[in-house]
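Everything on this sheet refers to the single structure shown next.
Just one protein chain is left out here, and the rest sit where they should.
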Amino acid sequence: MSQDHQKTYVMKFGGSSLGGYKEILQSVSIVEKYAGHSNLIVVCSAMGDTTDHLLKAIDQAKKGDLEKARKTISEIRASIEKAIDKTVSDSSSKQKCRDWTAERFEEIDKVLLGISLLRDLSPRSLDYFLSFGEKLSTSIVEAALSSIGLKTKYLTGGEAGIFTDETFGSAEPVLKITNEKLKATLTPLIESDVIPVVTGYIAETLEGHEVITLGRGGSDYTATLIAAAIDAEEVLLWTDVDGIMSADPRIIHNARILEQISYLEAMEMSAFGAKAMQPRALEPCARKGIPVRIKNTFNPEVPGTLILSTDNMVNGVQTGVKAVGSLTNVGVVNISGTSIVGSPGTAVKIFEILKEHGVGILMMSQSVSENNVSLVIRRNELPKIVRALKKDLLMEDPETTRSTASSNTKFSKVDYEDDVSIVAVLGRGMIGTPGIAGRVFSTVAKQGINIRMIAQGSSEINISFVIKDKDRNKAVTALHEEFVERSLEDQPVLVSKAS
Amino acid sequence: MSQDHQKTYVMKFGGSSLGGYKEILQSVSIVEKYAGHSNLIVVCSAMGDTTDHLLKAIDQAKKGDLEKARKTISEIRASIEKAIDKTVSDSSSKQKCRDWTAERFEEIDKVLLGISLLRDLSPRSLDYFLSFGEKLSTSIVEAALSSIGLKTKYLTGGEAGIFTDETFGSAEPVLKITNEKLKATLTPLIESDVIPVVTGYIAETLEGHEVITLGRGGSDYTATLIAAAIDAEEVLLWTDVDGIMSADPRIIHNARILEQISYLEAMEMSAFGAKAMQPRALEPCARKGIPVRIKNTFNPEVPGTLILSTDNMVNGVQTGVKAVGSLTNVGVVNISGTSIVGSPGTAVKIFEILKEHGVGILMMSQSVSENNVSLVIRRNELPKIVRALKKDLLMEDPETTRSTASSNTKFSKVDYEDDVSIVAVLGRGMIGTPGIAGRVFSTVAKQGINIRMIAQGSSEINISFVIKDKDRNKAVTALHEEFVERSLEDQPVLVSKAS
Amino acid sequence: MSQDHQKTYVMKFGGSSLGGYKEILQSVSIVEKYAGHSNLIVVCSAMGDTTDHLLKAIDQAKKGDLEKARKTISEIRASIEKAIDKTVSDSSSKQKCRDWTAERFEEIDKVLLGISLLRDLSPRSLDYFLSFGEKLSTSIVEAALSSIGLKTKYLTGGEAGIFTDETFGSAEPVLKITNEKLKATLTPLIESDVIPVVTGYIAETLEGHEVITLGRGGSDYTATLIAAAIDAEEVLLWTDVDGIMSADPRIIHNARILEQISYLEAMEMSAFGAKAMQPRALEPCARKGIPVRIKNTFNPEVPGTLILSTDNMVNGVQTGVKAVGSLTNVGVVNISGTSIVGSPGTAVKIFEILKEHGVGILMMSQSVSENNVSLVIRRNELPKIVRALKKDLLMEDPETTRSTASSNTKFSKVDYEDDVSIVAVLGRGMIGTPGIAGRVFSTVAKQGINIRMIAQGSSEINISFVIKDKDRNKAVTALHEEFVERSLEDQPVLVSKAS
Partner (left out) sequence: MSQDHQKTYVMKFGGSSLGGYKEILQSVSIVEKYAGHSNLIVVCSAMGDTTDHLLKAIDQAKKGDLEKARKTISEIRASIEKAIDKTVSDSSSKQKCRDWTAERFEEIDKVLLGISLLRDLSPRSLDYFLSFGEKLSTSIVEAALSSIGLKTKYLTGGEAGIFTDETFGSAEPVLKITNEKLKATLTPLIESDVIPVVTGYIAETLEGHEVITLGRGGSDYTATLIAAAIDAEEVLLWTDVDGIMSADPRIIHNARILEQISYLEAMEMSAFGAKAMQPRALEPCARKGIPVRIKNTFNPEVPGTLILSTDNMVNGVQTGVKAVGSLTNVGVVNISGTSIVGSPGTAVKIFEILKEHGVGILMMSQSVSENNVSLVIRRNELPKIVRALKKDLLMEDPETTRSTASSNTKFSKVDYEDDVSIVAVLGRGMIGTPGIAGRVFSTVAKQGINIRMIAQGSSEINISFVIKDKDRNKAVTALHEEFVERSLEDQPVLVSKAS
């Protein structure tokens, strides 16, 4: 019987938390601990690098090398079987799980063969193929939990109630229906003390009832959608780091863990990778004010990073720089001409061109007297956008490079740089701290680094700037030293270790 | 007979150079000096603050106070008559000029009476009324030059050959026809040693042959259009300062004169007032590489500021910060929401709203993770734009403040600040000088000033940022000290005095 | 004290119903008759052709001929004074009314003088000037009603409560506020047995509280806005015809009166002039189901035409052709090219061009295999639209007629005809009557008339087609004979006489 006063947690175990049988056992023991005194819903990513292996197998199959592809899959299979063997103690459960996964591998092999023959696959088939990663890992976790005596139920995202549009590869849930269905499916289970064990990342199309994936951050999104639908107490995202870090630890070895950050800060940091969440994935919880905690599966005593609304922050809101991020593989497009300033008609044209090509803007800057707009976009999208802007704004025929524009034309040039990176200094409340911009750019200047472009919006949560690729590490290191490490000396902070 | 080897200069005398009879005499003596050894075309602005007085009279007339309006005009008239009396020595010329201006004042009085009765006037009538400022001053200058023995011919802009579209208040010339007509009208005069004396600022509509004005910087534009049409040697813009200054001298008392700057730099500085030129007005010369020189009528030996292409610069191109500008009466609009990043569709919407309301963008910034776009626009346009953005993006009904948007909406907030200014640090080739951004923002920070927004495009000719109004002077002073005055110590520069 | 059980009518007297003193007396007697047993609100247009005279005076003044303009106004004044003399019997009222109108004429004279001096006037001044037409007529009617013992109150549209946006010349009411204000102002008056006498056509801007006009059909609109705001029983539009006619009586001498038509039919007929209402003006009543009756001031016993919802129609809904309309001064634009069919992108472009030039579409047709779209627009707008389409779709430089389009271009031709008229056959429920189209086009063909373009939408309330101007009367006559007169023979109808 369910305890009415018990709190309900949604726990998502990421790929690294399910990396192999040892990791699964560790994750299982965490669930066991929480299950004693709270209601739980467990969401699972694919084990370890399963998804990468699946993609690799696809690639091999597309090149026609079925044998290699099968070998890649057989490696996945080996680790899956070992995981079943070591984590599912109950022998009947074990057999059932084995049989079930065997069937999945047969399905996988068929798809693989199909790809190798067609040398191509549709987005729909890709989603179907990738879904096996989560299906396999989730079934093992479910069986493992069951074999230690917990009441569990395996559910795919679609079975749980997540219904989406038809955008294969990055489906968007139909929120109202999804909320209702999730609640209708999961509440009775929780009330009967059953732990739903749900595949992350995968969902079901509303119209065709086909398997579809939620795209980047999809497992987190699964967890937060569920939490919002059932008004959970907290979402715990179990991962392999002690929390969101003040910088990419591959660049900054002594990057530190952030104890608590706001939803907005977390969304911003996501743009710079780290282990932070996709803005979209955070939205369901942000809307309802449900805290999200990043925890380390392998260091569960450490409190991790708590993402919450500023209203609920312990010890008040901390302001100032919290992290330093960076982003490479980007390029700058520079559009200049005497009359851009003050011409929203031109801006409309530029953005219609971007829209038509499905290209997102990473950074944008126009300063008052410059007659110039600069845009940062992904590097691989540079050529087509530069070509399109030249053609549509300058009326230059790309085949002949002959401009057909009359002398009345307001635009004179579209150029670009493709060897640049974005660096950003992040933290809510830089607003209350004069001098941060000065320190940021002085710090960068001391390294002899030249700045190509700057953007800081009036929300003042981050300052982004563009530098040459080769200067990236130097800039990030210097900024982290200046802002994060120095403040570390001044105030007692949680010392933690990134795994 | 014209000397074929003589160079042709287009000289524009600004309002302050024609402020009163003394100033006109000074301007006349300058023309006299050049006339000895070169071909000249003279372009005249309205005398002193005539245009302001005309506008004041309109305002008074619109309020129905005809007497006040007439008094305002009578002040203009008094100074016009005095100017004729003192500058046109030849008595027959004097009488002719007097009669002619008397007729003009009758026309003016009629319009004034009309306005006082209608309490309103159309853009067409406004242009007609304002045109008298240039007509009067130009006729005096023409008569004065004639009475010292120069062969001259008075021409309105339309008579000279400038034909435009129908946009009253800021007409745009129809370039091809204007070029042909200017050449056809002016070349024969020059070849007969006649100095055309042309009204600046005013032109003629191509279709209706009505008087129309060229808008801001219109007299400069008249001069550069003429220079480009006849391939003049140089344009001399006679004004009351020794050149373009490194900062607004009302804020920085020891602002310095810039010896030479590029067209592009001049265009940028124009956004920040100073005595620099409108980008549009500079374009005809920039296209043809004709140098434009800012000269002080009252200090004619000083070389002034030479605006030219970087190719032609003496002593090579100077890089680094050259000037500090600022702009007040602006406001920031801040649009934030989880999914702005990567949504060019949204950007299209925003700029369509701006376009529909005819609102120009002064500054724009979007940084990578912010989920936020910030725009700076003129302050008086803030309310309508904020209202429109709320309505069209957030689907908030401005009457009821009730949002009708579904929970799927991507935008969450549109807010604004209206007590801010833009400050900009300007100078070509900040690109080759790492550390400028750092020094800029450190300098500002040392003053305890908080920065709300930053934009620097990749052309790196200026860094613009937004601060509170109250911090403007402090910021400009500190930056000028740091960048301009300090560099002054290092290198020998032309010391000059702003009048 | 007001009778609670009394019904409330809104009566609008059009210009012809107030054409001179005799007409005003007739209108007053109508009000008197109704006032005995119902609550009334009276809305007045300008007397007779006052508005045309005002426009004529403006034109004369714009040409500078003040004397002519004053003479035009003095004619208006004479008839106004005569009207006061003959219709306002009470001598004190008469004097008051005389004094009041004298002041108005002084204002008029001032504006006129102003225009003659400026040779131009702004839309705001135009609205102000035109408003005198309604102010004068309404004040006379009010005084006349008062002098026969009725309790009355003169109100301008703004005083009554109609508040609008700032579109001078064709203001749009801010509905919510207008509804509230009208109710708040008028209800207490009615409840005190006072008859509000309201200027039609004119209103007040919400922001600046300036006089503004409602544009075409503005007096009708005033009446229907009031009726909808106070939930009136019926609107009576008093005019000089017995009702809406089956054809333009200038073409068809025995055109007949329509007894009852639906709101939708009335809206459609409005496009073809007649005495029908602007769709916009009918909307407030259509929304609330308040009937609108067209009555003849000079033949008040005739029931006139009742415009109402089909639900409320007496004897059921009549189907079939009811009227034949025509519209000249239009032109056809024809856009053809291999790939228009199936290219909504092209359609978007075409309509953006129309939108940008503020040009409305009167008729539009695209048939399946034609590779061709035909549009009918007002004739005077043809040149600019043809030029714009050639430039933007065909990329033909209108200055050089040289096409810069590559051979990939999908469009090949934009041409037009400017000597054409639209003819339309109108009537709800042509849907239930097969063969009407056949009869329409056979009838036209029998006259040897060639049809250039046809459009009939699926609502099937009208069939519109385009023919040469010279064939218009012939076509209208033949169609009216075929459809209206023939049906006249078959069924007993109200025989009435168009004045």
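Order of writing sets the labels: A, B and C. Residues in every chain begin at 1.
Methods note: a contact is a pair of C-beta atoms (placed from the backbone, for glycine too) under 8 Å apart; a residue touches a chain by one contact, two chains touch by 3 or more.
Remember, predicted model here, so these are calculated numbers, not experimental data.
Asks: Touch as defined at the start, partner being the missing chain; which of C:S146, C:T199, C:N462 or C:T477 qualifies?
Replies: The one listed residue touching the chain not shown is C:N462.
Asks: Which listed residue (C:C97, C:L118 or C:V373) would be found touching the missing chain in the intact complex?
Replies: C:V373
Asks: Would you mind spotting which of A:K56, A:K96 or A:R124 touches the chain that isn't drawn?
Replies: Spelled out, the listed residue whose C-beta touches the missing chain is A:R124.
Asks: Could you list which residues of chain A touch the chain missing from the display?
Replies: Counting over the whole complex, chain A touches the hidden chain at residues 110-122, 124-125, 128, 176, 399.
Asks: So that we can see where the missing chain sits, which residues of chain C does it touch?
Replies: 175-176, 264, 267-272, 279-280, 282-283, 286-287, 325, 327, 332, 334, 336, 338-339, 341-345, 347-348, 351-352, 354-355, 359-374, 376, 407-408, 417, 422, 424, 426, 431-446, 448-466
We take it that only the chains that are shown with their structure count from here on.
Asks: Can you figure out the chain closest to the middle, judged by Cα centres?
Replies: B
Asks: CA centre of chain B versus CA centre of chain C: separation in Å?
Replies: Distance between chain centres, rounded to whole Å: 47 Å.
Asks: Just how far, in Å, is the C-alpha centre of chain C from the one of chain A?
Replies: Here chain A and chain C have centroids separated by 60 Å.
Asks: Which residue numbers or ranges of chain C touch two or more of the other chains?
Replies: In chain C, no residue touches at least two other chains, as defined above.
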